[in-house]
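Complex shown without one protein chain; remaining protein chains in place.
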Amino acid sequence: MLKILKYTLFDLLRSRWSYLYFAFYLVFTAALLFLSGDVSKVVVSLMNVILILSPLIATMFGVMYYYNSRDFIELLLAQPLRRTHIFWGQYLGVALSLSVSLLLGIGIPFTFYGIFHAAGLGHFLTLLMDGIILSFIFSGIAFLIALRHENKIKGFGLAILMWLFFAVIYDGLVLMLLIWFRDYPLEATSLGLALFNPIDLSRILILLQLDISALMGYTGAVFQKFLGSQMGMLLSFGALLLWLLFPAWGIRQSALAKDF
Amino acid sequence: MKRRTLCFLLLCWVMALQAKIIVVCASCPIQSVKQAIEQAQDGDVVRIESGVYREGLLLVDKKISISGHNFPVLDGGGKDEILIIHADSVLVEGLEFRNAGRSNLKDLAALRIRRSRHFCIRNNRIFDAYFGIYVERSAQGCISDNQVLGKSEKEATSGNAIHAWYADSLEIVNNYLSGYRDGIYLEFVNHSQVADNLSEGNLRYGLHFMFSNDDEYGCNTFRDNGAGVAVMFSKRIFMFDNLFDHNWGTAAYGLLLKEIYDAHIAGNRFTQNTIGIFLEGATRIEYRHNLFKNNGWAIQMTGGCLDNHFSANDFETNTLDMVVNSRVNNNTFNGNYWSEYAGYDLDRDGTGDVPHRPVKLFSYILNQSPESIVLLRSFFIDLLNYSEKISPVFTPQEVSDQSPLMQSVL
Partner (left out) sequence: MITIRNLHKAFGNVPVLQGIDLEFSKKGTITAILGPNGSGKTTLIKSLLGMVIPGKGLIEINGIDVRGQWEYRAQIDYLPQIARFPDNLTVSELIAMIKDLRNQNADDARFIQLFGLEPYLDKRLGNLSGGTQQKVNLTLAFMYDSPILILDEPSNGLDPVAMLHFRELISEEKQKGKIILITTHIMSLVEEMADEVVFLLDGKVYFHGTVSALKEQQQESSVERAIAAILNVKKKHKPLEKPQPVLIPDKAFSFNIST
């Protein structure tokens, strides 16, 4: 698996798309830091971009890479290699190359800014971690969708729809639910609903870091208990890790049953 | 202020020429503070050398100075109050008060000033008292450079660091107040000044006005209190150059205004408070040159707020700048800086060409369903806010800044 990962990474790190992605983050982060200079402010601005863009790019990369390397996968399948290792290797390669672009694109400007001696280091690291985890989750789900749909157009459409669902539609549904049933106690429900969307989870993790927990605690006791303590952090993080396992497991199941 | 102190010192010096100094120490002829006070005449100085004095309640009923050297400790033995001043023109300085009594029935204080004029309490330390300094029916006093530290855990069973009731013309300056219910509590206190104090880690308020008029407070720091300052049922309070920092938690405010009239709030900094200013029934208030930065809500305005005028304030990176819960209001916003403002300035006059509307749709939604705070800063909410901004439906039209500044004021 490590070998497949190595070669996928190798292949992708030469792709101009990786560089474009890296360059985008580099320029964007540098511009934000240059214009504002306040780490918390930059983290919030970056958060909005990373929470939307990194899942989108990961989704598109995941789908595209799978379809593009479809024939190559056949070549690999004829080699004495485990199936799951081939697909995991490729998936991890895609996710890792995205993460490297993100890490360097954001990391370099912050390093020059001197983040390692600045106050907002924790915020910055949480943001980075969120971006990386989201890249893994969404490229994994995209890979899984592509694996299950031979039709490129269908696969691509479904993957984009999946992204749209998690990035926008889900929150809209949650909001509608909260407003419709506002006469009922919904604190636990609203927190529970957030666990089922990795983008929401990542957002809450950053907000917790940004000390917004007290603000959220304003609404009620359950929020305060959840968000004001380490428990909220641990639970969100745990749920995010479960989200990481889901595509890996799905890829394994699909890969084992698939004909090429 | 300075001049007054100088006059006072001069007076002391002149008096010292004729007055005698009674020294109290373990090896002196007089070893008891109580005995020294009894022997003293008006104008005398009781000088207490360092040591621990366990003498129970001491009553000062003549015009004398009590001056500690190297912070002698007055230990109250945990039963009663330690020192009661019941005379005019008394100076108490350089003492350390320990083990004052606590009671759930009586408001016991380490140091009580009762019906006194021209008193001065300065440079003392008070530890773990129920009430620290308690002023009642007194006037023209100064309380300065004291440290009042407590370890209060519950609001119901704790008192205030400095408590004044029916007083006039007090100067409360440069004290450090921490660990009580309120840092400073003023009830029926008029024409007084609170300046340069640091009030932090108190359970309820850093500073609390009730039924007090014509007072001012400035250059104080209120940090990590249940709420920074509460001004209630008071008139003509001038609030300037204070720092309200990190009053953070459930229902925590930087500044709470309730039923107050004709106040000026200028040059203050509100940073990292759950709510910067919470207004309820606040009328005829001017806000100028204040900075609101990184607060949860900069301003929450609930019912009955009339004639609040905001100009030349900075609203920077607050989660939400403004919540207005009343439909009808005549409050104005003019020429403030809003970091949220996304307009442009084509005529380059320094103010944006389109008005800024600080109340977001999300504020309205939060009002309907507080739980939706979990969606804070989500992309969907951003979309909603944006569409509401373009064509307002739910948020009050009239709350808007017609000339938002392009650059911050401060």
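Annotations
Think of it as A and B in the order they're written, each chain with its own count starting at 1.
Rule of thumb we're sticking to: contacts are C-beta pairs under 8 Å (C-beta built on N, C-alpha and C of every residue); 3 or more make two chains touch, one makes a residue touch a chain.
Since this is a predicted model, take the numbers as computed values, not measurements.
One chain is not displayed; in the complete assembly it touches the shown chains A. Annotation for chain A: contacts to the undisplayed chain at residues 3-4, 7, 10-12, 14-15, 68-72, 74-83, 150-152, 257-260.
Following the convention adopted for this analysis, only the chains that are shown with their structure count from here on.
Between the CA-based centres of chain A and chain B the separation comes to 46 Å, rounded to the whole angstrom. Across the complex, chain A is touched by residues 248-252, 272, 274, 294, 296, 317, 319, 365, 368-383 of chain B. Those residues of chain A lying in contact with chain B across their complex are 38, 40-41, 44, 47-48, 51-52, 167-169, 171-172, 174-175, 178-179, 182, 186-187, 189-191, 193-194, 199-200, 203-204, 207, 211-212, 214-220, 223-224.
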